[in-house]
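Excluded from the complex is one protein chain; the other protein chains are retained at their positions.
And now, subunit A:
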Amino acid sequence: MPATDRTFAAAAAFWLFAWPAAALDPKEVAPGVYVIAGAVALASPENEGAIANIGFVVGRKAVAAIDPGGSATVGASLVEAVRSITDQPIRYVIYTHMHPDHVLGAAPVVAASGAEVVGHAKLASALAARAEHYLAGARDALGDEATDGLEVVLPDREVAAIATLDLGDRPLSLRAWPTAHTDNDLTVLDERTGTLFAGDLLFTEHLPVIDGSITGWLALEAELTSLPAARAVPGHGPATVDWPAAAAAQFGYLASLADSVRAQIAKGAGLAEAVEAVPPPAGNWALVETFHRRNVTAAFTELEWE
């Protein structure tokens, strides 16, 4: 389809011209597996929305990008990063979940490559409902200029349970999870190297954020941590961490949060009171100020139904 190709080429040229690739340095964490680590921070003009870990896997015939990142700048830089490594086409853009810091970079990647966008079966409705809100939030955080023309791209292909994408002698196992961090979490396992892109089902350094279900997240600990991976790429934190050892801190926080919130509910505290009363977590978590009280809120409104 030459017309479509031209459209992609023109759009790609626009994006790459408009957003010269920043210094996003892809790190090869396993053979053919690259990660660009995001800042453990809120989106700001300084980090240009590069606050989540994103990456790509190179097969014999194709490349899959796993999360295009939090802005068009990041998405364009991801295309540049892939181009600096291989000439293989980017055939897939896989979303680990709906959050803006992971998905808003899709448009320039799709424009440059025509890649198929893949996500959890519940992602489209969740992202569509939030799209306007996320775009407004990105404009507030990154500035009008940096977000001019920013758009949300919904998945072309949905995964309800499991799926395999073959990049040419390189199968990626995709798995859709029940409601945990969000109601549309999906993990990607590169079987060849045992590298697990955990998305935000795994937070390290950055305080975990509950936008789905605390009991759902705790309930999948055993199954998630039994996935046969040698290393994981967390949604936030270092480019790779030991698997499953690195998941312990996150599940420890969630379990202790659930305990504290249940204690508040049992003694009759209201939501506002519990938000003040549940102590911030021990340990060296970043962004506690921003997210802990929100987590208490989410946990309280879920656990008060028990």
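Here is the rule we go by: a contact is a pair of C-beta atoms (placed from the backbone, for glycine too) under 8 Å apart; a residue touches a chain by one contact, two chains touch by 3 or more; residues count from 1.
The rule is short, and it goes like this: contacts and distances are computed from a predicted model.
With the options "ABC transporter ATP-binding protein", "Metalloprotease PmbA", "MoxR-like ATPase" or "Sulfur oxidation protein SoxY" in hand, the undepicted chain maps to the protein name "Sulfur oxidation protein SoxY" (source: UniProt). Touch with the chain that is not drawn comes from one residue among A:P100, A:G119, A:G199 or A:G237, which is A:P100.
For subunit A, the residues in touch with the chain missing from this view are 42-43, 99-101, 122, 124-126, 128-134, 136-137, 140-141, 152, 154, 179, 182-183, 209, 211-213, 268, 270-272, 275, 290, 293-294, 297-298, 301, 304-305.
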